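A protein chain is absent from this complex, but the other protein chains hold their places.
Note that the chains take the letters A and B in the order they are written out, and that residue 1 is the start of every chain.
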Amino acid sequence: MEIVLYAIGALLALALIFGAILGFASIRFKVEGNPIVDQINEILPQTQCGQCGYPGCRPYAEAIANGDAINKCPPGGQATINTLADLLDVEPEPLDAEHGQESVTKVAFIREAECIGCTKCIQACPVDAILGAAKQMHTVISDECTGCDLCVEPCPVDCIEMRPVDITVRTWSWELPQPNHGKAGLIATDRRGQTV
Amino acid sequence: MALINSRSSISQRGRETSPHTLGQNSTQRVMNLVIMATIPGLIAQTVFFGWGTLINVLWCSLIAMGCEAAVVSLRKRSVSFYLSDCSALVTGLLLGLALPPFAPWWLSLVAVSFGMVIGKHLYGGLGQNPFNPAMLGYVLVLISFPQEMTTWLPPLGLEGHNNSLTDALFTIFPLGQGVSVDAISMATPLDVLRENKSLTINELWEANPVFDGLAGRGWMWVNLAYLAGGVFLIWRKVFTWHAPVGMLAAIAVMATLFWSGTGSDSHGSPLFHLLSGATMLGAFFIITDPVSGATSNRGRLIFGAGVGVMVYVIRAWGGYPDGVAFATLLMNMAAPTIDYYTQPRTYGHRKANKGLPKKD
Partner (left out) sequence: MNAIAKSPAPQHLDTQSHVSRSQVIASSERKIWPLTGGVHPEENKHQSTGCPVSVPPLPKTLVLPLSQHAGAPADPIISVGDQVLKGQMIAKASGFVSAALHAPTSGIITAIENRPIPHASGMYDLCIILDTDGQDQWCELAPVADYRQLSSEELVEKVRNAGISGMGGAGFPTAIKLAPNTTINTLILNGTECEPYITADDMLMREKAEAVIQGAEILQYMLGAQECLIGIEDNKPEAISAMRKAATGKNIYIVVFPTIYPSGGEKQLIQILTGQEVPSGKLPADLGMVVQNVGTAVSVKEAILEGKPLISRITTLTGDALATPQNVDALIGTLAEDLLHYAALKESELATLVFGGPMMGFSVDRMDIPVIKTSNCLIAATQDEFPDAPDAQACIRCGHCAEACPSSLLPQQLYWHAKAENHEQLMHHNLFDCIECGACSFVCPSSIPLVQYYRASKGAIRTQEAKHAKSERSKQRYEGRLARLEQEKAEKEAKRKANAERAAKLKAAKAAENTESDAKAEEDPIQAAIARAKARKAAAAAGSSESTPARQEPSAPSQQLSAKQKELKVQLSMAKAQAKKTERALAAAEASGNGDIEQLKSNLQMLNDQVTKLQQSFDESAQSDAANDSNKNKSAKPVLSDDEKKRKVELAMAKAALKKAERALAEAVESNNESTESFQQAVDECQAKIKSLEVVVLAPPAETAITPSADAKPSAKKAKAPLSDEAKKLKIESAMANAAVKKLQRAITSASDDELETLKQQLVEAQQKAAEMQQALDNLTNGNVGEAAVESSVSETPSAGVSASAKKAKAPLSDEAKKLKIESAMANAAVKKLQRAIASAGEDELDTLKQQLAEAEQKAADMKQALEILS
C-alpha cells in the first residue's frame, strides 16, 4: 500500500515538475509567429476588389483563417490559390468561377474628356489611386491602381474603363520555350490540370 | 521590304533566344560513342565466352528498340524522334553484355522489357527515370531466375568452352538442338572465391582452372577491354572521370583494407576485384549513366565511391557473387540526396548551397 502511495506521489511530483518546465518554456521561449491572418493577407493580391465577397483583402484573409474556401480570389488567380494551399497545407482547388475569372492585369483608365468631376470614383477607390477634385477632371495613377474595378460602377457617366496593362520594351520578357508538339515535348493531354 | 522573309524563326517557332549557334554535341553522338566504346569489351567477351554474348546483345537491343517504339507510339509521340537518340539501343546493349552468354531468349525479354517499360517509360521516359533501367531489368531476372543468371560458360582455353555459333543460337532460341547449359556451365571466379572456405588463395588458384593470372581466366581481359573503352569515352568527353575513378578507387581501398593476406578467409586482392566480374563494365558504362547518377562532379565522385564500397561489401559478405547491379540501384536512390549536398559553389558566392531551400 505504501508503495502505491509512493508511486502516486512520485508520478504527481514528476507531473508537477514537468508541467512547471513546460509552462515556463511556453512563456520563456514563446515564438512570436506571424499570425496566420497576416500570412494569408501577405499572399492575397491586395487589390481590395471585394470579388471574394468580403470588403477587402484582410477580411477575406480573416475568413480564410476561419475556414473559408481559398479559391475566391480572381485577381490572385491560380498562383495565389496554390500559394495559399501551400501555406495552409490543403489541396489547391481551381478558382471558384462564381467570383469571377482570372484575367490579365488591368488598370482603370478615365476618359478624361467625359469626366464631370463628380469625385464618386475617388471615394470608391480603395487605394487612393485616383487623383482629382470636385468639378475637376480626375485621372488614375496607373502605377498605384490595383485594377479592382470598384470605380467603374459608381461613375455616373460611365467614363472609366479597365484597360489591360500593355507590355512595353521595358516590361517585356522571354517566355518559356514552347514545347514542340508531338516530339519530346508535351502533347495536349499532358497539360496541367487535364491529366486524369 | 525590310523584312527578312526566307526564314523567320520567329514566325514559325516562336521567338528563340541566343545562342544562335550550337555545338556539335548531341545525345545521338553521345550514345553512338558509348556503343562504339563497348566494342572492345564485346569482342573480348565473345572471344572468351562464345557467340552467346553477341547474340544476346543483338537480341536485347532489338527488344529494347521494340519496347521503346511500342511505348512511344502508345504515348502518341514520334517514334522515329525517340529512337533516333539511341538511348534504348544503349540500354539493350548493356543488358546484353551483362546477362550470361547462354541466357535463354525469354530471360533477356523479361529483363529488357521490364527495364525499358517499368524502369524507364513508366517514370516518364528518357531523363526521368530514377534507376538505371538496364540494372533494374538485370536485378529483376537475377532475383527471379537465379539459376539461369549464374550459369556462366567456361572461358576460352578451358574444357567445355563453346565457340560454336549454332550451339549458341539454338541454346538461346529453342529453334533446334542446343547444348545443355547445365552440363557445360561453370562458376565464375567471384563465385568460387566466395564459396571457398578451406583453401588459401594460392591453393585455390592452382586447384581451380577458372583462375588465371591476376584474376579469372578471360575475365581479366574482358575487364581490361572495358577499361580501354571507358578511357576512350573520357577522352572524348562523353563523361568525366569522377564516377569511374570513385568506384574503382573505392573498390581498391575496400579490397586493400579487407584483404587479410592470402589465407582461406581472404576476399581476394584489390587487383582481383578490379579485374573481375562486371567491375569495369559497371565503372565505365553502368554508373556513368547520367540520368540516374549524381549531377555534379563532386557528386559523381561520391556516387562512384558509394557504388564501389557497396560492390565490395556485396561481393565479400553479401548473398550474391557480384554486386554491381545492386550497388548501382542503391546509389541511384541516394543520388538526389548527393546532389543536394554537392552543389558547386556559384561564382560570387562564399559558400555552396546545401540541402533544400529553406522555407521561412
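Just so it is clear, a contact is a pair of C-beta atoms (placed from the backbone, for glycine too) under 8 Å apart; a residue touches a chain by one contact, two chains touch by 3 or more.
This one's a predicted model, so the numbers in the text were calculated from it and none came from an experiment.
Novice: Would you mind spotting which of B:152, B:239, B:284 or B:312 touches the chain that isn't drawn?
Specialist: B:239
Novice: Have a look at B:38, B:53, B:87 or B:151 and name the one touching the chain we're not showing.
Specialist: Considering the complete complex, B:87 is the one touching the chain left out.
Novice: In the full complex, which of B:160, B:174, B:263 or B:344 touches the chain missing from this view?
Specialist: B:344
Novice: Among B:150, B:185, B:200 or B:295, single out the residue that touches the unshown chain.
Specialist: B:295
Novice: Residue-wise, where is subunit A in contact with the chain that is not depicted?
Specialist: On the side of subunit A, residues 41, 44-48, 56-57, 114, 116, 126-129, 144, 146, 153, 155-159, 167-177, 180, 183-185 touch the unshown chain.
Novice: In the complete complex, which positions of subunit B touch the hidden chain?
Specialist: 2-4, 6-11, 13, 15-23, 25-30, 81, 85, 87, 125-128, 237, 239-240, 290-291, 293, 295-297, 300, 339, 343-350, 353, 356-357, 359
Here is the rule we use: only the chains that are shown with their structure count from here on.
Novice: Could you put a whole-Å number on the gap between the CA centroids of subunit A and subunit B?
Specialist: A distance of 52 Å separates the two centres.
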